[in-house]
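Got a structure here, written out as structure tokens. Questions coming.
Partial complex: the chains shown occupy the same locations as in the complete assembly.
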């Protein structure tokens, strides 16, 4: 299910946006995740910021959804695709906030990059909100968990 | 040098873009880093893609520089600032690619978010280029290394 060469450069090494016009449109899903590491104190503040009228976690969820839509603007060789659904879930645990994003399309290419960009944008937004309290917060383990659809079918992370 | 509350929400918890119009403009620098973890085989492919006419690493460097400029579009409560200089360095070692970004401004706010967004965009771009070969590649340790300038002066990561 994988290739052994870089598809985004041609034989001379020049970058290109790979032609996908011959691919069939079809339902595709990707789930990606990541984690923001900070301190327990900060995670408590975010939870407080999540009380009634508290927008702290909402800002990150919405940034993640909007970030998914900006993927082709950010990733140079990524195709602009029809994005048909995005969810972002945030879970506060101890000194970390887990980010889980699911992206869906019925287009010609996979949506891994959209799911990953969503996770990264939500994570950076959390860091932006907490950086005055914890300038050492980090974003880690931004990775695809699973993919469905397309010619390659189901793939699930095993490491 | 840090506060004990979230500055990006007001007393009721509502999100806001903090007013910085009273802050002095001044030279500020931020260095951020991250790492893409993949396999040795993929790192070798990227190095090959970096041979004459090979754009593989260039795509990520350029995406990182352009990503820094898109920071206020992506991070909801981030101020649009004058970005005066950006460099992105990539180092291939074993099964990982280290990303180091330096961002500079002479404006009213720090440029940590610009440096972090640059690192994340370069990292996601690398993952986009290698995902057909290694769908399990991940982006880790996206973090600020140091900051200079502004009222808080010098800060350097110690963990």
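Chains: A and B, in written order; residue numbering restarts at 1 for each.
The rule is simple: a residue touches a chain if its C-beta (ideal position, glycine included) is under 8 Å from a C-beta of that chain, and two chains touch if they have at least 3 such contacts.
None of the values given here were measured: they were computed from a predicted structure.
A.B. asks: Could you tell me how many identical protein chains the full complex contains, when just 2 are shown?
C.D. replies: 6
One rule holds for everything that comes next: only the chains that are shown with their structure count from here on.
A.B. asks: For the two copies chain A and chain B, what rotation in degrees overlays their C-alpha atoms? Round to the nearest 5.
C.D. replies: 180
A.B. asks: I'd like to verify one number: the distance from the centre of chain A to the centre of chain B, where each centre is the average of its C-alpha atoms, in whole angstrom.
C.D. replies: Centres of chain A and chain B (C-alpha means) sit 16 Å apart.
A.B. asks: Could you please specify the touching residues of chain B with respect to chain A in the complex?
C.D. replies: My answer: residues 1-9, 12-15, 34, 41, 45-46, 48-56, 58-59, 62-63, 66-67, 70, 73-78, 112-113, 116-117, 120-121, 123-125, 127-144, 147, 155, 157-159.
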